[in-house]
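Only one protein chain is missing from this complex, and each of the others stays in its spot.
Lettered A, B and C in written order, each chain numbered from 1.
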Amino acid sequence: MVEHSMLNLVALILLFPILGTAVNGLVGKRLKKETVSYIACGSVGLSFFTATLVFSGLLLLPPHERLFEKQLFSWIESGSFKAAAGLQVDPLSILLTLIITGIGLLIHIYSIGYMHEDKGYHRYFCYLNLFTFSMLLLVLGNNFLLMFIGWEAVGLCSYLLIGFWFEKKSASDAAKKAFIVNRVGDFGFALGIMLIFLTFHTIDYTEVFHAASQGNFPVGSFTITMITLLLFVGATGKSAQIPLYTWLPDAMEGPTPVSALIHAATMVTAGVYMIARCNVLYMLSPLTMTVVASIGAATALFAASIGLVQNDIKRVLAYSTVSQLGYMFLACGVGAFTAGVFHLVTHAFFKALLFLGSGSVIHALSGEMDVRKMGGLRHHIPVTYKTFLIGTVAIAGIPPFAGFFSKDEILLESLTYGNLIYWSVAAVASLFTAFYMFRLLFLTFHGKSRVEHHVMEHLHESPKNMTIPLIVLAGLSSIGGFLGIPGAHVMSTFLSPVFSASGHTKVSGAEISVHHGEGNPYLMMVVSTAIALTGIFIAYQMYIKKPELPKKLAERFRFIYRVLLNKYYVDEIYTALFVNPTRKIAVFFWKCVDIQIIDGSVNGIARSIGWFSSNLRYLQTGYVRNYAFYIVVGCIFIIVLAALGK
Amino acid sequence: MEAYLFYIMAAVAVVSAVYLIFEKNPVYSILYLVMILISIAVLYLLLGAQFIAAVQIIVYAGAIMVLFLFVVMLLNLSAKEELKDALSFQKIPAIVMGIVLLSAIGIILRSKIPLGKQGEYTSAYVHDVGNTQLIGKLLFTKYLLPFEITSILLFIAAIGAIILAKRK
Amino acid sequence: MITVTHYIVLSAILFTLGVVGVLIRRNAIVVFMCIELMLNAVNLSFVAFAHYLHSMNGQLFVFFTMTVAAAEAAVGLAIIVAVFRNKETVNIDDINIMKW
Partner (left out) sequence: MTNVSVMTFNILSVLPILVLAGFGMIVLFVDILFSKRLGDKNILAYLSLAGIIIAAIVSRGTTPIALYSFNETFVIDNYSLFFNFIFLLSTGLVILISHQYMKRENINYGEYYALILFSTIGMMLMASGADLLNIYIGLEVMSISIYVLTGLKRSKLTSNEASLKYFLLGAFATGFLLYGVSIIYGATGSFNLKEIADFLINKGDVTGPFVYLGVGLIIIGLGFKVASVPFHAWVPDVYEGAPTAVTAFMSVGPKAAAFAAFIRILMTAFGSTHYEWQKIVYVLAILTMTVGNVVAVAQTNIKRMLAYSSIAHAGYLLVALVAANTLGVSGMLFYLLTYVFMNIGVFAIVIILSQRNDGFMQINDYAGLGYKHPLLAIAMTLFLLSMAGIPPTAGFIGKFYIFSAAIKSGYIGLAVIGMINSVISVYYYLRVTVVMYMQEPVREFYPLTISPFIVAAVVISVIGTLHLGIFPSKIMELVQQSILTMR
């Protein structure tokens, strides 16, 4: 059985990164920088290689048998409760494993160049390897508790890496914030797991889902709804959804490759993975599905609108990530798990690309991140420009790039299974996405250079080990979409064993449209392309056309020119009607809702605990008699309770 | 007769206790405590616990209280107590608390106290065998283990007192 | 006729007076004496219960509490002496370096 011997290698996938961590963490200080990077990249590379072996092993099996569990050791046994620590290979987990190790490898390579000058070189790679290990554990674990352990461990790594440049106060604050906000979500998650533990007497995926799909729980049962809602609370924390998203924009304080790997491609998608993994449970609770879809849609629109007005290149991408994650949740919420996972995959490609591209820009500009101080860079850093362009086109949803197919599928599914509101929200968010991404592209690479003089002198294209990952990712972003092209269903067929247990999950556009007349996939493609093009067009108008106008021309043929120039003022009307209000709303969302209400309440809770803490401590007066007094008060309370008894 | 003795001794004990907690001079406080101990010893006699009554007088009132007195004298505290009162505001609430505590216990005790399982040591039986003999017998049979452990306890107290009070 | 309730009420009164004493006195030795008063109140209720239950256990328990009280007295007074050596006071309101 060659496939089984291949599948048995799965533990090695986990082993290599942790070995890398151990070596770099223990002796990295004394090693040369090259050695450190060889160890780090090598371990992830080996892990990726093993993952491909396991993947091919899985492909050799017939589709319905593609579930392989490797027990490691028996973990918790307490009476009727049992849990064994083990790894699970199925289409969903291996897909994510490939992404984590593959993109992880590229980002490790990229980091060699990016972090070259940093004094915490070995520490950085140690953390990065540890992150890879934890993320793999999260994905490959065969039960909820292992997932939770990975879940917490990636949070820890994210915390360490956001605060990597701890000399900056903002960095260590952002790290702390990320960790604590995540803990709020995790506590819902942990509660959900406990409820699973108590309801199903096991935390093993296979057993839980098997029990749930046996019809013991009616659709909409209270327990399942509670479980799924609690799990979703965890997802909102990790995947930065309303209201727990505030940490993600701040997380951009970390090194850019970290943002690419953790805060775009892998860790933040853990919530989507979790919901996809628990699709059986989620399908049993329509209420939760509605909540997931609504929060996803709201986040998609909300974050996209904030993205419209940001000037920090990484923050635009951060809000964009939040928004794209919203899409994935929308997809899951309407039952289109395949579409959600598909978007997860393509998003991993193009968002990693965009982040790395932005990192390359920042690298070229010696750390400048404000787009108002960029512009005209396309000739100076051509490789970065080209790859960034591909990434932008991909996220904007222009065929045939990756983002187009996945986003299109989500739009379609949200109309088919959801309703018009979901669809229109998603469509508007998609318009925004196209707009702000091209705005970013134009401001950065086109137009006149606004780069400061002394920075200009050092302007240079990034070294090979940074551009090669960019090119590879650009390639993936270009062709990645064909995995899910309507009609071929590579993705949905591959994933179907995972989602088949949960009722209506033959989730693919073409088949659905047979049963439902509403969504014609090809019409849909045209519509979504049109939306994306509109967004690009507006961006083009606002950021390329107007600033470039020579003033003299305008003065000579004042009237005619102006009318012509302004295309009979259609643009102005357009601007007045749509762009300005949108802009105002966006600013309002950002300044009031985001910064004051949501961020403010998170900080406010922390502050009020601090306030209570600093006041309650004064009860500790240091006087023995006060302490005795407390004891007597407690005693009277207890006696009163006793007197009331029976 | 028994009732009169009870009420007299109870009155003595309560009044002494009130004096104990309001008396300024610690030496007097000790004497009030000794009064309480003696009146309680009398109550023990009423309850047929001669051995405990004797121990109360000899060990408690005789030895332990003398130790207290000794320390008070040693530190020459008789005159200079009550210098600073940082918590004078606590006095009223404390007394209120005391009343509340007492009334709360009182509410619970309001009905007749339900006594537990009756044992075999009736007064007549104890009288026949002798209180001290019975206690001795129980100490070396049923309660041998705690009895032996108390030796460790007293040992701890001895070395503890030495190590804490020793000058450098 | 004196019932067990009489003794228990007396014991409760003495106990409460001891508690009040702990709350309002400042001399550490007197506070300690108030604690002794509480213990004696408890002892009284033990012996009373023992008598009315026709059981010897209560008396045995009192025997042990007295032993413990002796041990506590030795250690407690030693602690008070040690404090006095360093601080020249036994006023427990003066003894609060550590707080908050």
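Basically, a contact is a pair of C-beta atoms (placed from the backbone, for glycine too) under 8 Å apart; a residue touches a chain by one contact, two chains touch by 3 or more.
Quantities reported herein were computed from a predicted structural model and do not represent experimental measurements.
> Which displayed chains make contact with the chain that has been left out?
For the complete complex, the undisplayed chain touches A, B, C.
> Which candidate, A:Leu53, A:Leu533, A:Ile585 or A:Ile639, sits in contact with the chain we can't see?
A:Ile639
> Consider the whole complex, including the chain that is not shown, and state which of B:Ser88, B:Gln118 or B:Gln133 touches that chain.
Touching the chain that is not displayed is residue B:Gln118.
> Against the chain that's been left off, what residues of chain C make contact? List them.
Touch set of chain C with respect to the missing chain: 4, 8, 15, 18-19, 22, 28, 31-32, 35, 38-39, 41-42, 45-46, 49, 53, 55, 57-58, 60-61, 64-65, 68, 71-72, 75-76, 79-80, 82-83, 85-87, 92, 95-99.
> State which residues belonging to chain B touch the missing partner chain.
Its contact residues with the unshown chain are 105, 108-109, 113-119, 141-146, 149-150, 152-153, 155-157, 159-160, 163-164, 166, 168.
> For chain A, which residues reach the chain that was dropped from this view?
Those residues of chain A that touch the unshown chain are 73-79, 81, 85, 145, 148-149, 152-153, 156, 160, 163, 166-167, 172, 175-176, 179-180, 183-184, 187, 190-191, 193-195, 197-198, 606, 609-610, 612-614, 616-617, 619-620, 622, 624, 626-628, 630-631, 633-635, 637-639, 641-643, 645-646.
Quick note on the criterion: only the chains that are shown with their structure count from here on.
> If you average the CA atoms of chain A and of chain B, how far apart do the two points sit, in angstrom?
Measuring from centre to centre gives 70 Å for this pair.
> Can you list every residue of chain B that touches 2 or more other chains, as numbers and ranges?
If we look for residues of chain B contacting two or more partner chains, we find 86-87, 90, 94, 97, 101, 105.
> Multi-chain contacts only, two chains or more: what residues does chain C have there?
Residue numbers touching two or more other chains: 19, 23-24, 26, 93, 96.
> Taking the complex as given, what residues does chain B use to touch chain C?
These residues of chain B touch chain C: 2-3, 6, 10, 13-14, 17-18, 20-21, 26, 29-30, 33, 36-37, 40, 43-44, 46-49, 51-52, 55-56, 59-60, 63-64, 67-68, 71-72, 74-75, 77, 81-87, 90-91, 94-95, 97-99, 101-102, 105-106, 109, 112-113, 115-123, 126, 131, 134-135, 138-139, 143, 146, 150, 153-154, 156-158, 160-162, 164-165, 167.
> Where on chain C is chain A touching in the complex?
Residues of chain C touching chain A: 19, 22-24, 26, 31, 92-93, 95-100.
> What residues of chain A sit close enough to touch chain C in their complex?
Within the complex, chain A contacts chain C at residues 617-618, 620-625, 628-629, 632.
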